[in-house]
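Selected chains only, in their assembly positions.
For clarity, chains are labelled A, B and C in written order, and residue numbers in each chain start from 1.
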Amino acid sequence: MKDFDYQIELEVRDHECDIQGIVNNSVYQNYLEHCRHKFLNEIGLSFAEMHNQGIDAVVIRAEIDYKSPLRPGDSFIVQLKMAKQGRLRIIFRQEILRKADQKLMISARITTVLTRNGKPISPESLEEAFKRAGINMEVD
Amino acid sequence: MKDFDYQIELEVRDHECDIQGIVNNSVYQNYLEHCRHKFLNEIGLSFAEMHNQGIDAVVIRAEIDYKSPLRPGDSFIVQLKMAKQGRLRIIFRQEILRKADQKLMISARITTVLTRNGKPISPESLEEAFKRAGINMEVD
Amino acid sequence: MKDFDYQIELEVRDHECDIQGIVNNSVYQNYLEHCRHKFLNEIGLSFAEMHNQGIDAVVIRAEIDYKSPLRPGDSFIVQLKMAKQGRLRIIFRQEILRKADQKLMISARITTVLTRNGKPISPESLEEAFKRAGINMEVD
(Lines give C-alpha, C1' and ligand atoms only; values in the text may rest on other atoms or scores of the structure.)
Protein backbone atom coordinates (compact mmCIF):
# COMPACT_ATOMS: atom_id res chain seq x y z
CA MET A 1 0.00 0.00 0.00
CA LYS A 2 1.84 3.04 -1.27
CA ASP A 3 -0.31 5.47 0.61
CA PHE A 4 -3.15 5.05 3.05
CA ASP A 5 -5.90 7.09 4.71
CA TYR A 6 -5.41 5.95 8.29
CA GLN A 7 -3.29 3.71 10.46
CA ILE A 8 -3.06 2.54 14.05
CA GLU A 9 -0.44 0.66 16.03
CA LEU A 10 -1.37 -2.30 18.23
CA GLU A 11 0.42 -5.21 19.84
CA VAL A 12 -0.42 -8.90 20.14
CA ARG A 13 -2.08 -10.04 23.36
CA ASP A 14 -1.02 -13.55 24.36
CA HIS A 15 -4.63 -14.77 24.70
CA GLU A 16 -5.14 -13.95 21.00
CA CYS A 17 -2.70 -16.72 20.13
CA ASP A 18 -3.84 -20.31 19.75
CA ILE A 19 -2.31 -23.75 20.14
CA GLN A 20 0.03 -23.08 17.20
CA GLY A 21 1.57 -20.20 19.20
CA ILE A 22 0.43 -17.65 16.61
CA VAL A 23 -2.43 -15.18 16.42
CA ASN A 24 -5.62 -17.07 15.55
CA ASN A 25 -7.01 -16.38 12.06
CA SER A 26 -10.25 -14.86 13.33
CA VAL A 27 -8.45 -12.29 15.50
CA TYR A 28 -7.08 -10.37 12.51
CA GLN A 29 -10.68 -9.45 11.68
CA ASN A 30 -10.86 -7.84 15.13
CA TYR A 31 -7.71 -5.84 14.35
CA LEU A 32 -9.03 -4.80 10.93
CA GLU A 33 -12.42 -3.82 12.36
CA HIS A 34 -10.85 -1.84 15.19
CA CYS A 35 -8.81 0.12 12.63
CA ARG A 36 -11.95 0.91 10.60
CA HIS A 37 -13.91 2.00 13.66
CA LYS A 38 -11.03 4.17 14.96
CA PHE A 39 -10.90 5.74 11.51
CA LEU A 40 -14.62 6.58 11.76
CA ASN A 41 -13.94 8.17 15.17
CA GLU A 42 -11.07 10.16 13.66
CA ILE A 43 -13.37 11.77 11.12
CA GLY A 44 -16.06 12.47 13.70
CA LEU A 45 -18.27 9.39 13.35
CA SER A 46 -19.02 6.62 15.87
CA PHE A 47 -20.05 3.07 15.02
CA ALA A 48 -22.02 2.80 18.29
CA GLU A 49 -23.81 6.16 17.88
CA MET A 50 -24.58 5.46 14.24
CA HIS A 51 -26.17 2.16 15.33
CA ASN A 52 -28.29 4.01 17.92
CA GLN A 53 -29.55 6.22 15.07
CA GLY A 54 -30.50 3.17 13.00
CA ILE A 55 -27.50 3.44 10.67
CA ASP A 56 -25.23 0.41 10.46
CA ALA A 57 -22.03 -0.12 8.52
CA VAL A 58 -22.28 -3.72 7.36
CA VAL A 59 -19.52 -5.95 6.03
CA ILE A 60 -20.87 -7.96 3.09
CA ARG A 61 -17.60 -9.59 1.97
CA ALA A 62 -14.18 -10.12 3.50
CA GLU A 63 -11.15 -11.30 1.54
CA ILE A 64 -8.12 -11.87 3.70
CA ASP A 65 -4.69 -13.06 2.60
CA TYR A 66 -2.67 -14.51 5.46
CA LYS A 67 0.94 -13.82 4.44
CA SER A 68 2.77 -14.50 7.68
CA PRO A 69 1.61 -14.93 11.29
CA LEU A 70 1.94 -12.48 14.16
CA ARG A 71 3.37 -13.91 17.40
CA PRO A 72 3.42 -13.05 21.11
CA GLY A 73 5.31 -9.81 21.70
CA ASP A 74 4.85 -8.48 18.16
CA SER A 75 3.80 -4.88 17.66
CA PHE A 76 2.09 -4.15 14.36
CA ILE A 77 0.56 -1.47 12.16
CA VAL A 78 -2.98 -1.75 10.78
CA GLN A 79 -3.75 0.62 7.92
CA LEU A 80 -6.58 1.25 5.51
CA LYS A 81 -7.40 2.98 2.27
CA MET A 82 -10.96 3.56 1.14
CA ALA A 83 -12.52 3.43 -2.31
CA LYS A 84 -16.04 3.55 -3.76
CA GLN A 85 -17.48 0.75 -5.83
CA GLY A 86 -20.69 1.51 -7.70
CA ARG A 87 -23.37 3.56 -5.92
CA LEU A 88 -23.53 1.69 -2.66
CA ARG A 89 -20.31 -0.05 -1.76
CA ILE A 90 -17.33 1.22 0.18
CA ILE A 91 -14.20 -0.88 -0.13
CA PHE A 92 -11.55 -0.85 2.58
CA ARG A 93 -8.16 -2.07 1.44
CA GLN A 94 -6.31 -2.97 4.60
CA GLU A 95 -2.86 -4.19 5.53
CA ILE A 96 -1.21 -5.39 8.70
CA LEU A 97 2.56 -4.86 8.92
CA ARG A 98 4.88 -6.20 11.62
CA LYS A 99 6.38 -3.11 13.22
CA ALA A 100 9.92 -4.43 13.74
CA ASP A 101 10.64 -4.94 10.03
CA GLN A 102 7.55 -3.58 8.21
CA LYS A 103 6.91 -7.10 6.86
CA LEU A 104 3.45 -7.52 5.31
CA MET A 105 1.54 -10.03 7.44
CA ILE A 106 -2.06 -9.55 6.26
CA SER A 107 -3.56 -8.07 3.11
CA ALA A 108 -7.33 -7.65 3.11
CA ARG A 109 -10.18 -6.22 1.08
CA ILE A 110 -13.34 -5.57 3.07
CA THR A 111 -16.53 -4.68 1.19
CA THR A 112 -19.14 -2.75 3.16
CA VAL A 113 -22.50 -1.09 2.67
CA LEU A 114 -24.39 1.34 4.85
CA THR A 115 -27.90 0.45 5.94
CA ARG A 116 -30.67 2.45 7.60
CA ASN A 117 -33.12 0.22 9.44
CA GLY A 118 -31.76 -2.70 7.47
CA LYS A 119 -32.08 -1.17 3.97
CA PRO A 120 -28.98 -0.22 1.95
CA ILE A 121 -28.48 3.52 1.68
CA SER A 122 -26.07 5.69 -0.30
CA PRO A 123 -22.83 6.38 1.58
CA GLU A 124 -23.14 10.09 0.71
CA SER A 125 -23.62 11.16 4.32
CA LEU A 126 -20.33 9.53 5.21
CA GLU A 127 -18.67 10.92 2.09
CA GLU A 128 -19.28 14.41 3.42
CA ALA A 129 -17.44 13.46 6.61
CA PHE A 130 -14.65 11.95 4.53
CA LYS A 131 -14.29 15.09 2.43
CA ARG A 132 -14.20 17.33 5.49
CA ALA A 133 -11.34 15.10 6.65
CA GLY A 134 -9.54 15.66 3.34
CA ILE A 135 -10.08 12.14 2.00
CA ASN A 136 -11.04 11.69 -1.64
CA MET A 137 -12.35 8.22 -2.26
CA GLU A 138 -11.01 6.65 -5.40
CA VAL A 139 -13.18 4.42 -7.53
CA ASP A 140 -12.19 0.80 -6.98
CA MET B 1 -24.01 -26.49 -1.71
CA LYS B 2 -25.75 -29.49 -3.25
CA ASP B 3 -23.80 -32.00 -1.24
CA PHE B 4 -21.17 -31.70 1.44
CA ASP B 5 -18.58 -33.82 3.22
CA TYR B 6 -19.34 -32.86 6.79
CA GLN B 7 -21.67 -30.71 8.89
CA ILE B 8 -22.18 -29.72 12.50
CA GLU B 9 -24.94 -27.93 14.35
CA LEU B 10 -24.20 -25.07 16.74
CA GLU B 11 -26.10 -22.24 18.36
CA VAL B 12 -25.32 -18.58 18.89
CA ARG B 13 -23.92 -17.60 22.29
CA ASP B 14 -25.07 -14.12 23.36
CA HIS B 15 -21.51 -12.94 24.06
CA GLU B 16 -20.68 -13.58 20.38
CA CYS B 17 -23.06 -10.77 19.43
CA ASP B 18 -21.91 -7.16 19.33
CA ILE B 19 -23.48 -3.73 19.75
CA GLN B 20 -25.56 -4.27 16.60
CA GLY B 21 -27.24 -7.24 18.34
CA ILE B 22 -25.89 -9.66 15.72
CA VAL B 23 -23.00 -12.13 15.65
CA ASN B 24 -19.76 -10.21 15.13
CA ASN B 25 -18.11 -10.73 11.74
CA SER B 26 -14.97 -12.31 13.19
CA VAL B 27 -16.93 -14.98 15.08
CA TYR B 28 -18.04 -16.75 11.90
CA GLN B 29 -14.38 -17.66 11.35
CA ASN B 30 -14.51 -19.44 14.72
CA TYR B 31 -17.57 -21.38 13.59
CA LEU B 32 -15.98 -22.26 10.23
CA GLU B 33 -12.70 -23.32 11.89
CA HIS B 34 -14.50 -25.44 14.47
CA CYS B 35 -16.33 -27.26 11.67
CA ARG B 36 -13.03 -27.95 9.85
CA HIS B 37 -11.32 -29.20 13.03
CA LYS B 38 -14.29 -31.42 13.97
CA PHE B 39 -14.14 -32.82 10.46
CA LEU B 40 -10.46 -33.67 10.98
CA ASN B 41 -11.42 -35.43 14.23
CA GLU B 42 -14.15 -37.32 12.39
CA ILE B 43 -11.63 -38.84 9.98
CA GLY B 44 -9.16 -39.66 12.73
CA LEU B 45 -6.95 -36.55 12.73
CA SER B 46 -6.41 -33.93 15.42
CA PHE B 47 -5.34 -30.34 14.83
CA ALA B 48 -3.63 -30.25 18.25
CA GLU B 49 -1.80 -33.58 17.82
CA MET B 50 -0.74 -32.70 14.28
CA HIS B 51 0.74 -29.47 15.67
CA ASN B 52 2.64 -31.43 18.32
CA GLN B 53 4.15 -33.51 15.48
CA GLY B 54 5.26 -30.38 13.63
CA ILE B 55 2.45 -30.52 11.07
CA ASP B 56 0.22 -27.47 10.83
CA ALA B 57 -2.81 -26.84 8.67
CA VAL B 58 -2.49 -23.19 7.71
CA VAL B 59 -5.13 -20.89 6.26
CA ILE B 60 -3.57 -18.74 3.54
CA ARG B 61 -6.72 -17.04 2.24
CA ALA B 62 -10.26 -16.59 3.51
CA GLU B 63 -13.12 -15.30 1.37
CA ILE B 64 -16.33 -14.84 3.30
CA ASP B 65 -19.66 -13.58 1.98
CA TYR B 66 -21.91 -12.27 4.72
CA LYS B 67 -25.41 -12.92 3.38
CA SER B 68 -27.49 -12.37 6.48
CA PRO B 69 -26.61 -12.14 10.21
CA LEU B 70 -27.20 -14.71 12.92
CA ARG B 71 -28.88 -13.43 16.09
CA PRO B 72 -29.22 -14.47 19.75
CA GLY B 73 -31.14 -17.74 20.03
CA ASP B 74 -30.40 -18.90 16.47
CA SER B 75 -29.30 -22.47 15.88
CA PHE B 76 -27.34 -23.05 12.71
CA ILE B 77 -25.63 -25.61 10.51
CA VAL B 78 -21.98 -25.28 9.45
CA GLN B 79 -21.00 -27.51 6.54
CA LEU B 80 -17.97 -28.03 4.34
CA LYS B 81 -16.87 -29.60 1.08
CA MET B 82 -13.22 -30.15 0.23
CA ALA B 83 -11.40 -29.84 -3.07
CA LYS B 84 -7.78 -29.90 -4.23
CA GLN B 85 -6.18 -27.00 -6.04
CA GLY B 86 -2.84 -27.68 -7.67
CA ARG B 87 -0.32 -29.81 -5.79
CA LEU B 88 -0.41 -28.09 -2.43
CA ARG B 89 -3.71 -26.40 -1.73
CA ILE B 90 -6.82 -27.76 -0.10
CA ILE B 91 -9.92 -25.64 -0.56
CA PHE B 92 -12.78 -25.80 1.93
CA ARG B 93 -16.06 -24.51 0.58
CA GLN B 94 -18.17 -23.77 3.61
CA GLU B 95 -21.67 -22.59 4.32
CA ILE B 96 -23.60 -21.55 7.40
CA LEU B 97 -27.37 -22.07 7.29
CA ARG B 98 -29.89 -20.87 9.86
CA LYS B 99 -31.52 -24.01 11.18
CA ALA B 100 -35.09 -22.73 11.49
CA ASP B 101 -35.51 -22.04 7.75
CA GLN B 102 -32.27 -23.30 6.13
CA LYS B 103 -31.53 -19.73 5.02
CA LEU B 104 -27.96 -19.24 3.76
CA MET B 105 -26.24 -16.83 6.17
CA ILE B 106 -22.55 -17.27 5.25
CA SER B 107 -20.80 -18.60 2.16
CA ALA B 108 -17.04 -19.03 2.44
CA ARG B 109 -14.02 -20.35 0.58
CA ILE B 110 -11.05 -21.11 2.80
CA THR B 111 -7.71 -21.90 1.14
CA THR B 112 -5.28 -23.95 3.23
CA VAL B 113 -1.89 -25.58 2.94
CA LEU B 114 -0.16 -28.14 5.12
CA THR B 115 3.24 -27.31 6.55
CA ARG B 116 5.86 -29.39 8.32
CA ASN B 117 8.16 -27.26 10.45
CA GLY B 118 6.94 -24.23 8.53
CA LYS B 119 7.57 -25.60 4.99
CA PRO B 120 4.64 -26.43 2.68
CA ILE B 121 4.17 -30.18 2.18
CA SER B 122 1.94 -32.22 -0.09
CA PRO B 123 -1.43 -33.02 1.49
CA GLU B 124 -1.05 -36.66 0.47
CA SER B 125 -0.86 -37.91 4.05
CA LEU B 126 -4.22 -36.31 4.75
CA GLU B 127 -5.60 -37.55 1.44
CA GLU B 128 -5.11 -41.10 2.65
CA ALA B 129 -7.20 -40.30 5.72
CA PHE B 130 -9.81 -38.68 3.50
CA LYS B 131 -10.02 -41.71 1.22
CA ARG B 132 -10.34 -44.10 4.16
CA ALA B 133 -13.29 -41.92 5.20
CA GLY B 134 -14.81 -42.32 1.70
CA ILE B 135 -14.15 -38.74 0.60
CA ASN B 136 -12.92 -38.13 -2.94
CA MET B 137 -11.58 -34.63 -3.27
CA GLU B 138 -12.66 -32.90 -6.44
CA VAL B 139 -10.32 -30.58 -8.26
CA ASP B 140 -11.37 -26.99 -7.62
CA MET C 1 -23.02 -29.69 43.56
CA LYS C 2 -25.44 -32.31 44.84
CA ASP C 3 -28.32 -31.02 42.81
CA PHE C 4 -28.67 -28.25 40.28
CA ASP C 5 -31.36 -26.26 38.50
CA TYR C 6 -30.04 -26.47 34.95
CA GLN C 7 -27.20 -27.91 32.90
CA ILE C 8 -25.91 -27.86 29.35
CA GLU C 9 -23.29 -29.84 27.49
CA LEU C 10 -20.66 -28.14 25.33
CA GLU C 11 -17.32 -29.02 23.83
CA VAL C 12 -14.03 -27.16 23.59
CA ARG C 13 -13.32 -25.32 20.34
CA ASP C 14 -9.62 -25.32 19.46
CA HIS C 15 -9.50 -21.52 19.03
CA GLU C 16 -10.55 -21.19 22.69
CA CYS C 17 -7.21 -22.71 23.70
CA ASP C 18 -4.13 -20.57 24.12
CA ILE C 19 -0.37 -21.03 23.85
CA GLN C 20 -0.42 -23.39 26.84
CA GLY C 21 -2.66 -25.74 24.84
CA ILE C 22 -5.51 -25.35 27.34
CA VAL C 23 -8.72 -23.32 27.38
CA ASN C 24 -7.86 -19.70 28.19
CA ASN C 25 -9.02 -18.50 31.62
CA SER C 26 -11.38 -15.88 30.23
CA VAL C 27 -13.25 -18.39 28.06
CA TYR C 28 -14.78 -20.18 31.05
CA GLN C 29 -16.74 -17.00 31.73
CA ASN C 30 -18.24 -17.39 28.24
CA TYR C 31 -19.25 -20.97 29.08
CA LEU C 32 -20.73 -19.93 32.44
CA GLU C 33 -22.61 -17.01 30.88
CA HIS C 34 -23.97 -19.16 28.06
CA CYS C 35 -25.32 -21.62 30.64
CA ARG C 36 -27.06 -18.81 32.56
CA HIS C 37 -28.58 -17.33 29.41
CA LYS C 38 -29.77 -20.73 28.15
CA PHE C 39 -31.34 -21.23 31.57
CA LEU C 40 -33.21 -17.93 31.18
CA ASN C 41 -34.44 -19.13 27.77
CA GLU C 42 -35.54 -22.42 29.33
CA ILE C 43 -37.84 -20.62 31.76
CA GLY C 44 -39.22 -18.31 29.09
CA LEU C 45 -36.91 -15.29 29.43
CA SER C 46 -34.41 -13.84 26.94
CA PHE C 47 -31.34 -11.79 27.83
CA ALA C 48 -31.58 -9.92 24.51
CA GLU C 49 -35.32 -9.18 24.79
CA MET C 50 -34.98 -8.16 28.43
CA HIS C 51 -32.28 -5.71 27.36
CA ASN C 52 -34.57 -4.28 24.67
CA GLN C 53 -37.15 -3.65 27.43
CA GLY C 54 -34.58 -1.80 29.53
CA ILE C 55 -34.02 -4.69 31.95
CA ASP C 56 -30.46 -5.96 32.28
CA ALA C 57 -29.06 -8.82 34.33
CA VAL C 58 -25.73 -7.51 35.55
CA VAL C 59 -22.81 -9.46 37.03
CA ILE C 60 -21.38 -7.51 39.97
CA ARG C 61 -18.90 -10.12 41.21
CA ALA C 62 -17.35 -13.28 39.80
CA GLU C 63 -15.39 -15.79 41.89
CA ILE C 64 -13.91 -18.58 39.83
CA ASP C 65 -11.80 -21.47 41.07
CA TYR C 66 -9.74 -23.06 38.32
CA LYS C 67 -9.38 -26.68 39.43
CA SER C 68 -8.10 -28.29 36.25
CA PRO C 69 -7.94 -27.13 32.62
CA LEU C 70 -10.09 -28.24 29.70
CA ARG C 71 -8.21 -29.26 26.55
CA PRO C 72 -8.91 -29.66 22.81
CA GLY C 73 -11.43 -32.41 22.23
CA ASP C 74 -12.96 -32.27 25.72
CA SER C 75 -16.72 -32.31 26.11
CA PHE C 76 -18.02 -30.83 29.33
CA ILE C 77 -21.09 -30.09 31.42
CA VAL C 78 -21.89 -26.60 32.70
CA GLN C 79 -24.45 -26.49 35.49
CA LEU C 80 -25.97 -23.91 37.81
CA LYS C 81 -27.95 -23.57 40.98
CA MET C 82 -29.57 -20.30 41.99
CA ALA C 83 -30.00 -18.69 45.39
CA LYS C 84 -31.19 -15.34 46.72
CA GLN C 85 -28.99 -13.07 48.81
CA GLY C 86 -30.71 -10.18 50.55
CA ARG C 87 -33.40 -8.27 48.65
CA LEU C 88 -31.56 -7.63 45.42
CA ARG C 89 -28.93 -10.23 44.67
CA ILE C 90 -29.22 -13.51 42.81
CA ILE C 91 -26.31 -15.89 43.25
CA PHE C 92 -25.48 -18.48 40.63
CA ARG C 93 -23.35 -21.33 41.89
CA GLN C 94 -21.87 -22.93 38.81
CA GLU C 95 -19.67 -25.87 38.01
CA ILE C 96 -17.95 -27.19 34.92
CA LEU C 97 -17.36 -30.95 34.80
CA ARG C 98 -15.32 -32.83 32.20
CA LYS C 99 -17.79 -35.20 30.59
CA ALA C 100 -15.49 -38.21 30.19
CA ASP C 101 -14.90 -38.66 33.94
CA GLN C 102 -17.15 -36.06 35.62
CA LYS C 103 -14.01 -34.39 37.03
CA LEU C 104 -14.66 -30.94 38.49
CA MET C 105 -12.74 -28.41 36.36
CA ILE C 106 -14.29 -25.10 37.42
CA SER C 107 -16.23 -24.02 40.48
CA ALA C 108 -17.74 -20.53 40.37
CA ARG C 109 -19.99 -18.17 42.27
CA ILE C 110 -21.47 -15.40 40.17
CA THR C 111 -23.31 -12.57 41.93
CA THR C 112 -25.86 -10.70 39.83
CA VAL C 113 -28.44 -7.95 40.18
CA LEU C 114 -31.27 -6.92 37.91
CA THR C 115 -31.41 -3.33 36.71
CA ARG C 116 -34.08 -1.31 34.92
CA ASN C 117 -32.63 1.65 33.07
CA GLY C 118 -29.48 1.25 35.11
CA LYS C 119 -31.14 1.20 38.58
CA PRO C 120 -31.19 -2.00 40.68
CA ILE C 121 -34.64 -3.58 40.91
CA SER C 122 -36.06 -6.46 42.92
CA PRO C 123 -35.73 -9.79 41.12
CA GLU C 124 -39.40 -10.57 41.90
CA SER C 125 -40.46 -10.50 38.26
CA LEU C 126 -37.91 -13.19 37.50
CA GLU C 127 -38.84 -15.10 40.64
CA GLU C 128 -42.32 -15.58 39.20
CA ALA C 129 -40.77 -17.13 36.11
CA PHE C 130 -38.55 -19.30 38.30
CA LYS C 131 -41.53 -20.53 40.34
CA ARG C 132 -43.56 -21.34 37.23
CA ALA C 133 -40.54 -23.43 36.20
CA GLY C 134 -40.66 -25.25 39.55
CA ILE C 135 -37.49 -23.67 40.95
CA ASN C 136 -37.45 -22.55 44.57
CA MET C 137 -34.55 -20.27 45.24
CA GLU C 138 -32.75 -21.00 48.46
CA VAL C 139 -31.33 -18.23 50.55
CA ASP C 140 -27.56 -18.13 50.12
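Definition applied: contacts are C-beta pairs under 8 Å (C-beta built on N, C-alpha and C of every residue); 3 or more make two chains touch, one makes a residue touch a chain.
None of these values were measured; they are calculated from a predicted model.
S.K.: Please state how many copies of the single repeated sequence make up the complete complex in this structure file, given that 3 appear here.
M.R.: The complex in this structure file totals 4 copies.
By our rule, only the chains that are shown with their structure count from here on.
S.K.: Between copies chain A and chain C, are the contact residues mostly the same numbers or mostly different, with half as the line?
M.R.: Same, since most residue numbers here occur in both copies.
S.K.: For chain B and chain C, what's the span in angstrom between their mean Cα positions?
M.R.: So the centre of chain B lies 29 Å away from the centre of chain C.
S.K.: In whole angstrom, what separates the CA-based centres of chain A and chain B?
M.R.: For chain A versus chain B, the centre distance works out to 24 Å.
S.K.: Could you put a whole-Å number on the gap between the CA centroids of chain A and chain C?
M.R.: 34
S.K.: Identify all positions of chain C at which a residue touches two or more other chains, and write them in rising order.
M.R.: 14-15, 17, 21, 72
S.K.: Touching chain C in the complex: which residues of chain B?
M.R.: Touching chain C from chain B are residues 13-15, 17, 21, 30, 33-34, 37, 41, 46-48, 71-73.
S.K.: Under the touch definition given earlier, write down the residues of chain A that touch chain B in their complex.
M.R.: Going by the criterion above, the answer is residues 19-20, 25-27, 29-30, 33, 47-48, 51, 56, 58-66.
S.K.: Mind listing the chain A positions that touch chain C in their complex?
M.R.: That would be residues 14-15, 17-19, 21, 24, 26, 72 of chain A.
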